[in-house]
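A short write-up of the structure that comes next.
Shown here is a partial selection of chains from the complex, left in place.
First chain written, first letter: the chains are A and B, and each begins at residue 1.
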Amino acid sequence: MTSYGQSAGEILDRIRKSKPVVHSITNYVVMNSTANVLLAMGASPIMAHAPEEMEDICRISSSLVINIGTLSKPWIESMHLAGRLAAVMKKPYLLDPVGSGATKLRTDTAVRLIESSLPNVIRGNASEILSLSPQGATTRGVDSVHSMEDAVDAARTVSRSLGTVIAVTGERDLVTDGERSLIVSGGHPLMGYVTGTGCAASVIIGAFLAEEKDSVVATAAALAFFGLAAERAAAVENKPGSFWIRVLDELYAVTPDELARKTRVSEA
Amino acid sequence: MTSYGQSAGEILDRIRKSKPVVHSITNYVVMNSTANVLLAMGASPIMAHAPEEMEDICRISSSLVINIGTLSKPWIESMHLAGRLAAVMKKPYLLDPVGSGATKLRTDTAVRLIESSLPNVIRGNASEILSLSPQGATTRGVDSVHSMEDAVDAARTVSRSLGTVIAVTGERDLVTDGERSLIVSGGHPLMGYVTGTGCAASVIIGAFLAEEKDSVVATAAALAFFGLAAERAAAVENKPGSFWIRVLDELYAVTPDELARKTRVSEA
């Protein structure tokens, strides 16, 4: 067991005991599935987007997850408000920039959210993360990232220029604050045949951030936990519908001890 | 078989034969799962929130369920319109005040909906129901409700002051119109690890109200039906993802005869 494994087990144990409230402003597609992810693992989801109740919701929440998957103007305003409230109330806040780089609206929204209230963690795939790079910080596109070393370099550059923890999820996951960089193994290719697995990773990180102040450690632990649940599910189900139901089962079933033993996190 | 069991079986039989249309204005998180609940049990869901079609929808519906889980201003206006139309067209109407008491917006919205068109039934957990108590009707908070007797007293007080049937769901469920009070047994702790189980209870009551004029009897029967389906599901699945899929299966499989025999409703 590594010290990262031990930390991961301890954070999961705290989540199961304190059932932190994770506030999500997220896309319509994954609301049901990410609420189920949080409940299955032992956390408490709240989904709310009305500006009129944002302050009340922020006060009773332990962390905030903003996901820009199905944007519209009123929702963007609510996201800005929630981000600012999280900053003021010192609640950890994760941004999932779904589709940033694919449309101007998404890239602009992600960039402005980062400017108006810096998230503790930004999680995306490689192209989403590279799209957030301030002009000049990186001149390379996604296609030029050919190896894990290249990916680590690019993520570090984005992390340093934005001043926040970056998580790049893919075949292996990468977490960096610009100095420390961790590589997390786990997961399964079937995740690509189910909607909202990236969004699920984000809310799981949201729950871990609620119980661990070191954002790099919390993020790596959350990704190790999700990856382990997915691997266990894929060991018994090899098609996407049944696989996802089993992932929910495993998020409930994985114990802190198992997570501690099976976390595979290494320094990059 | 009690007379409550017999009624429950007869109502379920009528639902399976007439497939009543249940109109829901509900939260984004549970739309898919509550539509599946209604279809699996043999009813017909309609989800619609545009004011322009509210009158047409109300006319073809047999009952209305309003759930305030993910509010915004335009949706609140639609809820008021739907409630008033249900009153005018004499369609039974249930209110699910999700999160009332947790934010001012939710409490105010629930209270104003009750004022503008009195629901036939309000279903919530203990804290949601207590938050609806008119000032002075109860001075006790949720934490002071220590026994089923206390809960019955509190629910009766709210029911009398609002003039409507109250259903408080929890480990055991309680249904009261201020005079008659029924306790319904059933369900399983795994329901706490799945999103939308309370919302599912609400739409099932909505379907039962469409086929039974006595709201206390209809509500208790619906909760007995849902509790039985959950117990049967939990007998074969002990993790939340698989459990919920099995609940949908059992809502389809439970027969009116089985429901009649296994309904456990007692007078408080």
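Please note the rule applied: a contact is a pair of C-beta atoms (placed from the backbone, for glycine too) under 8 Å apart; a residue touches a chain by one contact, two chains touch by 3 or more.
No experiment lies behind these values; they were computed from the predicted model shown.
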Exercise. With 2 copies placed here, how many are in the full complex?
Worked result: 3
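Definition applied: only the chains that are shown with their structure count from here on.
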Exercise. What is the size of the turn, to the nearest 5°, that moves the C-alpha atoms of subunit A onto the matching ones in subunit B?
Worked result: 120
Seminar exercise, completed: So, in whole Å, the Cα centroid of subunit A is separated from that of subunit B by 34
Exercise. Taking the complex as given, what residues does subunit A use to touch subunit B?
Worked result: 28, 31-32, 35-36, 39-40, 42, 45-50, 52-53, 56-57, 60, 74, 244-250, 252-253
Problem set entry | Interface residues, subunit B side, partner subunit A - complex | 27-33, 69-73, 99, 102-106, 192-196, 239-242, 244-245
